[in-house]
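For this depiction, one protein chain was excluded, whereas all remaining protein chains were kept in their positions.
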Amino acid sequence: MRFETGLIEDPQRGRVGIVRLRVRYAETDRMGIVYNAHYLTWFEVGRTEFMRALGTPYRVIEERGYNLPMVEAHLRIRQPLRYDDLLVVLTWLGRLRSRVVEFRYEICDQAERVVATGSTTHASVESSSGKTVVVPDWLRDLLLG
Amino acid sequence: MRFETGLIEDPQRGRVGIVRLRVRYAETDRMGIVYNAHYLTWFEVGRTEFMRALGTPYRVIEERGYNLPMVEAHLRIRQPLRYDDLLVVLTWLGRLRSRVVEFRYEICDQAERVVATGSTTHASVESSSGKTVVVPDWLRDLLLG
Amino acid sequence: MRFETGLIEDPQRGRVGIVRLRVRYAETDRMGIVYNAHYLTWFEVGRTEFMRALGTPYRVIEERGYNLPMVEAHLRIRQPLRYDDLLVVLTWLGRLRSRVVEFRYEICDQAERVVATGSTTHASVESSSGKTVVVPDWLRDLLLG
Partner (left out) sequence: MRFETGLIEDPQRGRVGIVRLRVRYAETDRMGIVYNAHYLTWFEVGRTEFMRALGTPYRVIEERGYNLPMVEAHLRIRQPLRYDDLLVVLTWLGRLRSRVVEFRYEICDQAERVVATGSTTHASVESSSGKTVVVPDWLRDLLLG
């Protein structure tokens, strides 16, 4: 595959995080294809590696007292993936609002075809109070680059 | 909880399948809440019990040579759920098109508050050929009642 | 199935917790059978319902400041289970030592055949310190009945 793990610059999408995964047997179902829920987990891996590539791992964001729980997700599967397939998750920033962050995703197979797309929206939550808060400046700066 | 497992008739939604679940420890994450991907699995349980209540378990649909792989999903989480919480999944038919079936979902907590909503869209696939086909009449009749 | 959810008294095993589950599509793999890791999750459900039946849900044990993280597991699968199969998890107390609790399990299918067996061992951990501690008296009393 052309894609290397890391960060690329895309004219439309801005910075795009890239991570390669391989389908686990555990992720297949009796249809012989990847069970749908695992795409959301792959989106999480995409987000995690995107933020690491931006310079602040999501783990550190939590250590600083913030959580980004998912409040909305959209997923579209165009072509199924199968056991042992290599895939690439591309992740980039969607809309950034006052208290909410959106990420967008594209999943490509080994032939570089787009096999799934999606987006997830996350609330900015202060972990001590559990309350939704304005995205802190340092996180906004990290995401906007 | 007011809801019993089974089928109710709703003026807006038509027949609504109801199933009760309890949050497993395995379904929580280190935020202490249910990890997002598991909502898609609960939607699957909702679908399974909805079709059983309509009279033909999804297992039988597969035995008759058809699969309904998910091609699209939308999920909205309003309030987090936690370990050992009881929840109810309500499932009903959304749009039924020529080759595609949509289901809609509502997840309620023990206080009967709606804590999550969503929809999933499934292609009608002939398992022998793997091709998308028109939803067979008997399945259309089952779903439309 | 003969088994009802709840607690039975067994001459050899003492009190045995019983819970009924149904195999989810998400739990199958491309062999068409249940993927092995899910048995450990079912053991967790067995434990949870066993302790609830004994009178103190595991959630309450955690609220009182203790965790029982798994430190060892043994699993034996005799016959595979498939999508939509009903199953029963039987759970009882194995060895109770100073700082360690063992649970034992039997999984039966709809024909009441034993299809899997296992055991899990859990450390008694004080959640505030994260340290292994002697199983508190009230928990010992709960388990020994």
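Quick notes
As written, the chain order gives the labels A, B and C, with residue 1 at the start of each chain.
Here is the rule we use: a contact is a pair of C-beta atoms (placed from the backbone, for glycine too) under 8 Å apart; a residue touches a chain by one contact, two chains touch by 3 or more.
In this text the structure is predicted, and so the values were computed from the model without any measurement.
Residue A:R24 is the one among A:R24, A:R64, A:R113 or A:K131 that touches the chain not shown. Interface residues of subunit A with the unshown chain, by the touch rule above, are 24-26, 41, 44-45, 48, 57-59, 83-84. Subunit B meets the missing chain through residues 25-26, 28-33, 35, 37, 82-83. Contact between subunit C and the unshown chain involves residues 31, 33, 36-38, 40-41, 44, 67, 69-78, 80, 120.
In this text, only the chains that are shown with their structure count from here on.
Under the stated contact rule, the graph of chain-to-chain touches is complete, every pair of chains being in contact.
Mean C-alpha position of subunit A lies 34 Å from that of subunit C. Centre-to-centre spacing of subunit A and subunit B amounts to 25 Å, using the average Cα coordinate of each chain. One simple way to say how far apart two chains are is to compare their mean CA positions; for subunit B and subunit C this gives 27 Å. Those residues of subunit C in touch with two or more other chains are numbered 25-26, 83.
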